[in-house]
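The structure that follows is given in the form of structure tokens.
Note that this complex is displayed minus one protein chain, with the remaining chains in position.
In order of appearance the chains are A, B and C, and numbering begins at 1 in each one.
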Amino acid sequence: MRRVYLDHSATTPVDPEVAAIMMTYYTEKYGNPSSVHGFGREAKQALEQARNQVAELIGAASGEITFTSGGTEADNLAILGTAEALRKKGKHIITSCIEHHAVLETCEYLEKNGFDLTVIPVDEEGIISVDALRKAIRPDTILITIMHANNEVGSIQPISEIGKLAKEQGIVFHVDAVQSLGKIPVNVEELNVDLLTVSGHKIYGPKGVGALYVRKGLRIVPLVHGGGQEKKRRSGTENTPGIIGFGKACELAGQRMADDAEHQRKLRDKLINGILERIDFVKVNGPLGEKRLPNNVNVSIRYVEGESLLLSLDMLGIAASSGSACTSGSLDPSHVLLGMGLIHEIAHGSLRFSLGRQNTEEDIDYVLEQLPKIVERLRMMSPLYDQAIHSKQA
Amino acid sequence: MRRVYLDHSATTPVDPEVAAIMMTYYTEKYGNPSSVHGFGREAKQALEQARNQVAELIGAASGEITFTSGGTEADNLAILGTAEALRKKGKHIITSCIEHHAVLETCEYLEKNGFDLTVIPVDEEGIISVDALRKAIRPDTILITIMHANNEVGSIQPISEIGKLAKEQGIVFHVDAVQSLGKIPVNVEELNVDLLTVSGHKIYGPKGVGALYVRKGLRIVPLVHGGGQEKKRRSGTENTPGIIGFGKACELAGQRMADDAEHQRKLRDKLINGILERIDFVKVNGPLGEKRLPNNVNVSIRYVEGESLLLSLDMLGIAASSGSACTSGSLDPSHVLLGMGLIHEIAHGSLRFSLGRQNTEEDIDYVLEQLPKIVERLRMMSPLYDQAIHSKQA
Amino acid sequence: MYTEKVMDHFTNPRNVGELENPDGVGEVGNAKCGDIMRIYLDIEGDIIKDVKFKTFGCGAAVATSSMVTEMVKGKTIEEAMEISNAAVAEALGGLPPAKMHCSNLAADALHEAIKNYHDKQHKKE
Partner (left out) sequence: MYTEKVMDHFTNPRNVGELENPDGVGEVGNAKCGDIMRIYLDIEGDIIKDVKFKTFGCGAAVATSSMVTEMVKGKTIEEAMEISNAAVAEALGGLPPAKMHCSNLAADALHEAIKNYHDKQHKKE
């Protein structure tokens, strides 16, 4: 069976070049970078090279990079670490309604523990308004945390502007750039950010590795205590093979970004247009054009439910994801789609295809051949479709 | 140049069988285990198999295993998570003076944040007394955290007894078993523990992966918030390749433990005895015989400094570690050796050789050939040795 | 995630469709929570002669709908009333825990259809 992976926003395969380097550090150059001997030194050197590679991709100095176990931990470290460091200065935090759970849940944890939280809404394209954010600022606001690009609908936020605002007001600004890294330029200076989260497994690097950019001079309280690695910001024996793989993945991402983006943008538009042509009652979620990540396709297909779509696609070897509640085990569908104003019944029937480096025109053709048949079959089963057809004809 | 790695307590090479499996999950079976499609399901399945493998090695149920980014995070999760969960019940925590920094620093962080901490001393062999611990218990004691075996001197603690005591008193009992796992039996039932930390990279598994055993029914507050992975105990996209590698390493550890221990015990005793025969003014640190980890050798060599020893060994291809302050950048040598009553000048000159699966008799012969020459050279340079020889002759 | 039996019923659902003049129709769920199941019954005497369903919902919702129609065909109304959601799940070899409460409503739809049949009978009398 043909297998077409279109879930790169969930995770990516590790680039073979990256995997090969990692192997060396698992089995041969396995020293602990804190060790004084040669095994330790060669690991330490490679670790610092990786730090440079990550720093370079985001325009930071290597001393500003703290490695973590992933994007989620980096988000937690940024938010909890800032809140703890500034709790005497203020208790107000601002975020948006379309953040990743790693940000939202962490902010809500703080809210339960004595902080005040304002959650900014988004427009129907999934973009937050700088004006709304400005109005939310209070004298005791200590942290603004807004994602660079949304993982579900690919909407790119006006980060640079928000950063300018935060800087003017002396508020720490954290940005989750997990989805934008490697897809569009991410530069900490241009974006005016103080803290920035990145993750390895979204850019053809390994799972279980991420990093937090911490602007020089900014203090955050560590989350994990111990041996004092990562300049005391993150204790624990460094995951050198993972970090080195992440570094390499960053280097490759920098080299390939322009080509990747062009390639994926083409496939993206082909897929979006193809779906709109072939299936009725379909709505594209998120912005079109430059405000959308080059690799994101998100559509709501009315009268069918997302998980059923996923399962049917999966049986044909196509891997996608959905904003359906049924894929998460809760009753509410995607908070992002609801935040954009979609009604529940439409949000339930949403599908995300996220493209990657390896995808081809043929992959898209295959999806465009199969998806309409699947939708037709499910709609034939659906009591909602009857009604819709009836009322349309009526 | 011959390379002899004798720093397995710092970290181990990844077993080739383990590395091979991991590769598959980096480059082919790279799905996100939370995904509904086939790529996700195959990852999820392997993840759950790994959970079984870890659980089996420590006599737990697989539902009691929470994967983390390493031993340090697992220690933090156990200690901070319990403190947070029980802060209304009490504020007193007990630990020992020879714990790893991942435990000590975390306990001290809590102490700074309103908890009371009692640090139990050890005897000159590095073993804590159950009696001393019993006396430290207060009505508001909520947590006892004691390591199974010490990473520097290999002393094995009377965990089962302490566990019984904790159980009688209804106190949560956490054990850091990072160094004992795979070397001596670790069984959560026999040890009477509620929480137990293990780490991948000390047992020929990958760095950046660990696990916390949490006894069924015990509540801990998570450290990292987000997507709710690991039954909400530890959010973040699962490091599936790492976890799967860790699982395999646990399986292998279970199979090989008896052979490994026998082999390493023989080399250990050959090395200890060889050093004692060939070098004067040497003291063995930690217990001898059954109370010592099979792979640990720790000696203090008077009148020379540890880092100098390490560098000299390293130039001959021998990788070891030291309790010298100079290897850590602080002025105080190993807190473990000081805790055992060693005076500073002797602690500074300590060396740890930690054996591994691959080490041979020839490795030991090589060390026994080189070390005396190194010591002689350094002593010739040392102003302390003169004085010692003088006063001996006088 | 799903058992083979669930996937079989999802892929080849039995008795999909509607009945022209059903003796009973039952519907549970709503689009908001992501699951709607509608069941149509033809009843002769006490016996369920024919049954069809239409479902909007996830894999479990489709599979339980399909399974319940198979379980009930040819049964008496009394027997049908005794079929529980748990029994349907069991007949499918089990459902993931998260699906047990949220998408496992096919037996409820069946019972609604039988209730609807009784109501209609009542009116006729």
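One rule holds for everything that comes next: a contact is a pair of C-beta atoms (placed from the backbone, for glycine too) under 8 Å apart; a residue touches a chain by one contact, two chains touch by 3 or more.
Just so it is clear, the structure is predicted and the values come from calculations on it, not from any experiment.
> Out of B:308, B:321 or B:354, which touches the unshown chain?
Of the listed residues, the one touching the omitted chain is B:308.
> One chain is left out of this view; which of B:20, B:136, B:368 or B:384 touches it in the full complex?
In the full complex, the listed residue that touches the missing chain is B:384.
> Looking at B:3, B:344 or B:373, which makes contact with the chain not pictured?
In the full complex, the listed residue that touches the missing chain is B:344.
> Take the complete complex as the reference. Which residues in subunit B touch the chain that isn't displayed?
So the residues of subunit B touching the unseen chain are 303-308, 311, 315, 324-326, 329, 331, 333, 343-345, 348, 380-386.
As a convention for this text, only the chains that are shown with their structure count from here on.
> When the C-alpha atoms of subunit A and subunit B are each averaged to a single point, how far apart are the two points in Å?
35
> Please compute the C-alpha centroid of subunit A, do the same for subunit C, then give the distance between them in whole Å.
The mean C-alpha positions of subunit A and subunit C differ by 40 Å.
> If you average the Cα atoms of subunit B and of subunit C to get two centres, how far apart are those centres in Å?
57
> Please set out, as single numbers or ranges, the residues of subunit A touching at least two other chains.
Only 307, 311 qualify.
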